[in-house]
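One chain of protein is taken out of this complex; the other chains stay put.
So, chain A:
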Amino acid sequence: MVQKLKKKRGTPAQSPVILKQDKDLVLPKLDLTLDTDSENETTSTKSDSDSSLKTVNGFIVTNNKKVSSKPKKSAFTKINNSENKVSQSKNSLASEFTEETPQLADSDSNTDISSLGDSIQTTDFEDQNINSKMSQIDLKREEPFEGVYNLEAKFLKKFGVTKEDLGIEPVLDFQTWVDNRKNLPQIEPAYDSDSSTESQENTIGNVPIEWYAEYDHIGYSRDGEKISKPKVDDELDKFLKDADDPAALIKIRDELNQKDIRLTDEEIGIIQRIQQGEFPDATFDPYEDSVEWFTSKTMVTPLTGAPEPKSRFIPSKWEHKMVMRIVRSIRNGKIYKKPEPKERENIYDIWSSDLSDKNLQNDLKRIPPPKAKLPEHNESYHPPAEYLPTEEEKKKWLQMSRDDRPTNFLPKDFETLRHVPAYKNLFPETFQRSLDLYLAPRYQRTKLNIDPESLIPKLPDPKELRPFPTTKSVCYSGHTDYVRCLSVDPTGVWLLTGSEDNSVRLFEISTGFCLKVWTFEDPVNAVSWNPNKDICMFAASSGEKLVLIVPKQVADLNSLVLTETLLKNGLATRNVQTVLNWDKPTTKEQEEDIYLTIDHSSAINQLIWHRKGDYLATLCRNNNSVHIHQISKQTTQKPFSKPNGLVQRVMFHSVKPWFLVATQKYVRIYDLMRQNLVRTLNPGAKWISSIDIHPQGDNIIVGTYDKKVCWFDLDLSSMPYKTIRYHEYAVRQVCFSKAYPLFASCSDDGTIMVFHNTVYSDLMQNPLIVPVKILSGHDISDSLGVLDVTFHPTKPWLFSCGADKQVYLWT
């Protein structure tokens, strides 16, 4: 404030604006007159000043145009002056700090003309308030104004102004203006002096007007004279008058002065705003920014210089006590968080036809309730005669059990509806219906319209894959115990079978005639023809003994000579220091065509010839050893000092110098030339029973005791290309056909499965495996079925032997 005042005082001449104010001060007074009484002749504001005409003009015109905000202002201030004081003062302060707006220093409130001259000097605080009030109006007045030059002289005369006054003509001097000013009505110096300028003279004060109802006067003038009541129009006249007067609705009656007062637009606006509960002053902004007097921002010079009170730094003891009490009670469990109540599952009627809830609609599809059966003729109370049951039918119905009855009632005939008794079965039926709904499926199964046939991979018709063995043709009989093994000679004429009855039998394949029987001391576990066609020899294992036999009955003379020389030469070049002993047979054995015996220290389980017929591999499962014998040199090697796992089968590769060793879970392929491991196959089985190699050497089949047959493609991976699970029990043997694209597997379930396998020479094409035939004919004895199978070397024929002591040829 002080600053502002200082400024004001210090710079009186500085700004012409302030100087101007001297003259301008009058102008608000002009407004007042205009507002309150438009009829009043306002003395012309003769701007004697050298101030710009425009400003003066602006004032005048603005006043005219804006009618008057003064009374409102005053009314407003009356209503909530106290409130606004702060804000107004704020405004003024703000404006003064910024000095943005040119100040119209004094308002009309300083209506005292006498004080006009001094008004600039006024330091009254209140004045400032009002000043600030006015500044708002002033802002409005500064709006651009264009109507100056249209003013008519007549209009100006009304205000007692001439064109000359307005500066269009030569300007009047100050003295003239002072003289003219005396014509203005006297202004009450009261604070709220708006209405005091009115001409009324009733001085009764603020007493109820009813007190004067019985008198002819309504009060007294200032002079103490009675003011007579004006003639009161009767209601009809009043009505007519109102009807004529378009402004009748905006007139109110001033009972005190017995006058009709027409409300101005501003007043109506105020009334309307009050009615609407708004602030009466249209220009009042209730939401203007507040001025933070006491802010967090520390000013250079704080408002108070007092130091922070000590209490601010001391933690409250009582608060601490309160908190501790809560803490204790939480610890003691007196205060605890109540478990949130579980939200109940949404229960909804799934059968309802309108699932209006949007969430439900998203979650659920509408499931139509199972339809109740529609009533038929027989359910009628008066059914047609043909629906009525006969006595027999009734009897039958009654005898039937409740569940078997086609209907749960017997049709009955009643003459009229009146005779129909109460329906007994209502509750059972309702219950049944509820059961139907309850048991109905709660979800809709989306059925895929797929032909199941189309899902089956397209395999060629087995008929197109002929020939393959289909029927049992020849039976080779003679064994008296399990037939463990069989072998076909390379020319395809002779068949050897080894059995648990300690014998090996030689059969003619085409007739089944048993040509020769060799009897040993131990069960024969393995027997195998030498695959070399030029040599006529086979190996058989009886217990721990491996015997090499040259069957002279069937030997071709040439090959017989060859074989004998081979064996003789081998004897000559024999390396004595072999792993196992090659023994000369006894004379008795010689008579039986036994040429050599090799004593293994453990029972021999498998015999397998190399394809050239010189090497013979034997497997003893009991001591887990593998031996490879060479016939031409009569030596024995032990390729694995300690095999990796329990060896189940061994096999020579059909093309490459590889040696396959099947342990319980893996098949390992070794290169015999380089003496290293080529790869390991994992059939994913628990116990491998048998393996065989495709004649072309790229594929291997593995049979397992856990019913599986796995097909490996050596080009693909170490996992099976196909796993076939058709057998019901352990697979005992698998074998490929050398002449036809067939392989077979035999199992303890007494069946032999024959598969057609097409191995393409194209590397990109995977082998095609088609099951073509299940051969069942072997009986199961002691839960053992077919023990060995092998294919004929040139024909699509299959030999099988089993625990039922039989050997069959399938063609």
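FYI, a contact is a pair of C-beta atoms (placed from the backbone, for glycine too) under 8 Å apart; a residue touches a chain by one contact, two chains touch by 3 or more; residues count from 1.
As a convention for this text, contacts and distances are computed from a predicted model.
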item	value
Complex member absent from the view - protein name from UniProt, among "Methyltransferase small domain-containing protein", "Eukaryotic translation initiation factor 3 subunit B", "Ribosome biogenesis protein YTM1" or "Vps16 C-terminal domain-containing protein"	"Ribosome biogenesis protein YTM1"
Among A:Asn378, A:Thr491, A:Gln630 or A:Thr723, residue touching the chain not depicted	A:Thr491
Residue touching the undisplayed chain, where the options are A:Pro370, A:Pro428 or A:Pro467	A:Pro467
Full-complex contact with the absent chain, from A:Asn532, A:Thr704, A:Thr751 or A:Gln806	A:Gln806
Sole contact to the chain not displayed, among A:Gln664, A:Thr680 or A:Thr794	A:Thr794
Residues from chain A at the interface with the omitted partner, ascending	467, 472-475, 477, 491-493, 508, 510-513, 515, 552-554, 556-558, 560-561, 591, 777-779, 794-795, 804, 806, 811
